[in-house]
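Yeah, one chain of the complex is gone here, protein chain that is, but the others are all in their spots.
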Amino acid sequence: PTGLFLVAGPCLIENRQMAVAVATELDRIRQEEGISVIFKGSYRKANRSSASSYTGIGDREALEILCEIRDVFDMPVLTDVHETSDVELAASYVDVLQIPAFLSRQTELIVAAASTGLAINIKKGQFMAPEDMALAAEKAASTGNRKIMLTERGTTFGYHNLVVDYRGLPIMADSGWPVIFDATHSVQLPSASSGVSGGDRRFLMPLARAAVAAGVDGLFFEVHPEPSNAMSDAATQVPLDQFHAMVRELMQLQGCMQSIREAFHSPNQSEES
Amino acid sequence: PTGLFLVAGPCLIENRQMAVAVATELDRIRQEEGISVIFKGSYRKANRSSASSYTGIGDREALEILCEIRDVFDMPVLTDVHETSDVELAASYVDVLQIPAFLSRQTELIVAAASTGLAINIKKGQFMAPEDMALAAEKAASTGNRKIMLTERGTTFGYHNLVVDYRGLPIMADSGWPVIFDATHSVQLPSASSGVSGGDRRFLMPLARAAVAAGVDGLFFEVHPEPSNAMSDAATQVPLDQFHAMVRELMQLQGCMQSIREAFHSPNQSEES
Amino acid sequence: PTGLFLVAGPCLIENRQMAVAVATELDRIRQEEGISVIFKGSYRKANRSSASSYTGIGDREALEILCEIRDVFDMPVLTDVHETSDVELAASYVDVLQIPAFLSRQTELIVAAASTGLAINIKKGQFMAPEDMALAAEKAASTGNRKIMLTERGTTFGYHNLVVDYRGLPIMADSGWPVIFDATHSVQLPSASSGVSGGDRRFLMPLARAAVAAGVDGLFFEVHPEPSNAMSDAATQVPLDQFHAMVRELMQLQGCMQSIREAFHSPNQSEES
Partner (left out) sequence: PTGLFLVAGPCLIENRQMAVAVATELDRIRQEEGISVIFKGSYRKANRSSASSYTGIGDREALEILCEIRDVFDMPVLTDVHETSDVELAASYVDVLQIPAFLSRQTELIVAAASTGLAINIKKGQFMAPEDMALAAEKAASTGNRKIMLTERGTTFGYHNLVVDYRGLPIMADSGWPVIFDATHSVQLPSASSGVSGGDRRFLMPLARAAVAAGVDGLFFEVHPEPSNAMSDAATQVPLDQFHAMVRELMQLQGCMQSIREAFHSPNQSEES
């Protein structure tokens, strides 16, 4: 066990065949590498840049595909909810409910999701300072839920651009909750080309390695059999056939980080002492 | 008629007495000054920094107070909605539905609100470029609704700070929809002091005057009889007894701007020509 | 007297004929409008984006043209200095020495310029908070020089973009020194197109009007007979034949602001009281 887990899957559950193809490959990777994987897939895109963007195949259809992946592969599945009214339906199909970054200040949504008792992943708003994520986690914890994860996915940096502040990883870890680095959305360029979000896949690995080295509990990637044909985030999803090599590289780095931690940081010592 | 309208009222409908006191003063101001006023009040705060923050007196109680103000003062009233399920209830009490800035990318919420046929005010997300607000307005307009307003309230600028980019006012005006400048939230310092948003009231008037001079259709202010005792936004609400003088100052400036436009800008001429 | 002065002229003294043409027009404007004008021209560009950018016609040649304008038109002239070794030469030809924004933290340069006894204009660094300009002014004032001006020209906002924070105008004014708004460089887009700084002339007037309304002592514009043929800042210099109308518009607004100040702000009262 490397002490690192993955959240991975397609941006959107576009159809059963694609979702199963991704899950099959993720299942193979976790068995060969011995890494935990949470399968990620949105059942509906509620916050597209433009009203004409594609939003999905239907809620129940998509959720049933997620549920099938959970059962067939014995793999936990995650999806995101956008309103409190989404929570009950989604919760009956998945293991982890995710709060989207734009919604990280919506108290009622966080509380509704956390009240299901399922694990909760709260993405840090593009407009939030990392220390403020402790307050978001407290909203979830106020329900008694202790399965809370916090995800970095970049901060507003001028227009149509995001920057990852790596100081935010140890700051969020101070809250005591596991911290995930979302490489896919961190390299996004919001609404950069006439209403469609772009991004640069080239920076995925440098930023993901930087996150492992700075210190992180999980990594989040969107993967797709053919990103150029994806219904969303075409610029930043990882081609499925390249993902295994990326995971191995990051696990090798994580192994090194564990040796470093053992050698240089005693367990009861904080980094600065 | 000055060609300028006001959106004003307390951050939150804390109780009937306070709301009526504010409405009484706003009614007096509009009669003495001949300016249109939309009464603003949230019936519930859904996106507080911290779960322990106060959220309201009850939805129906607050909405009925808004409705009473509409009827007694014959003044249009505005409130904000946070989920599609809020829309039907709120729509039965008010004239204008407002989409909060954090939710300006939630397509379904915008469409649900616009589908009521009521006027819609979409606040620009702190994470959005001004040109992208045309896409948000298109989402509302896709329902056939043509009563759409766009509101500037500051853009993420580092942590715990916002900046107003005044280039955004003409950019948003290019969309063809009326543009409002929200002075109160533009001077906010998000989550600046341990989970409570602060701000500096001192900059309200310089920024509001700058907006009138750059060119804007409406101004948005939160006013409160005793800001220091307000349940929210204590740092940035305007003391009720100071608001009339502020309005007069801004109307005088707007009158000057109208003379300038007549003298220097022919109606069919864009600014740059 | 409107209580507003202008700093205006070409970005670079490209040749005598052009500089005199600009000065002739500025002289006509100040006489017709009764406004003070400081003629601005760089004698050398020392901080171009690229080494191959044009830097000037020669220091003495350019400075002599500035000096001729001062003498012929009886108009104060301003130029910028980049190193302490520039100060003595430049000081013998001009009335105002300007510290470029990139150099606003160079203590020795500020002190050397201020020690000449000439008026000093310090531009706010794109990387500086407005309150820190009081420290820059103190460096100049430490020489006994009391003729100090501070100029806003935009703050770094992501890459290749600047934003003007209008809160900075009253903050800088708190230092007690006159505050100038540089419209030309505030609309610049640094190094936006392959090593050449761009910008959008369209925002010059909305931002300049906003500055007058927020409150400012002077306005700074670069003007050029044919901006499209300018050796620098082609995108943001004002066409010479449009400048008079712009000045009249801004003076009319300033006249209105003076009426507003008299009516709403007693002289010994600060804005917030």
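Note that the chains are named A, B and C in the order they appear, and that numbering of residues resets to 1 at the start of each chain.
FYI, contacts are C-beta pairs under 8 Å (C-beta built on N, C-alpha and C of every residue); 3 or more make two chains touch, one makes a residue touch a chain.
Note that this is a predicted model, so its numbers are computed, not measured.
Of the candidate positions C:T84, C:S115, C:Q242 or C:Q258, contact with the hidden chain is made by C:T84. Only one of the listed residues, A:I29, A:A46 or A:L253, touches the absent chain: A:L253. Set against the missing chain, the residues B:F5, B:F39 or B:Y159 yield one that touches it, B:Y159. When the full complex is taken into account, the listed residue touching the unshown chain is C:R105, out of C:R70, C:R105 or C:H265.
The chain not displayed touches chain B at residues 157-159, 161. The chain not shown here touches chain C at positions 46-51, 53, 55, 82-85, 102-103, 105-111, 125-129, 132, 135, 138-139, 142, 155-156, 159-160, 190-191, 195. Against the chain not shown here, chain A presents residues 155, 157, 163-167, 169-170, 187, 200-203, 205-207, 209-215, 245, 248-249, 252-253, 256-257, 259-260, 263-264, 271-272.
Methods note: only the chains that are shown with their structure count from here on.
When every chain is represented by the mean of its C-alpha atoms, the one lying closest to the mean of all protein C-alpha atoms is B. Separation between the centroids of chain A and chain C, computed from CA atoms only, is 48 Å. Annotation for chain C: residues 157 touch two or more other chains.
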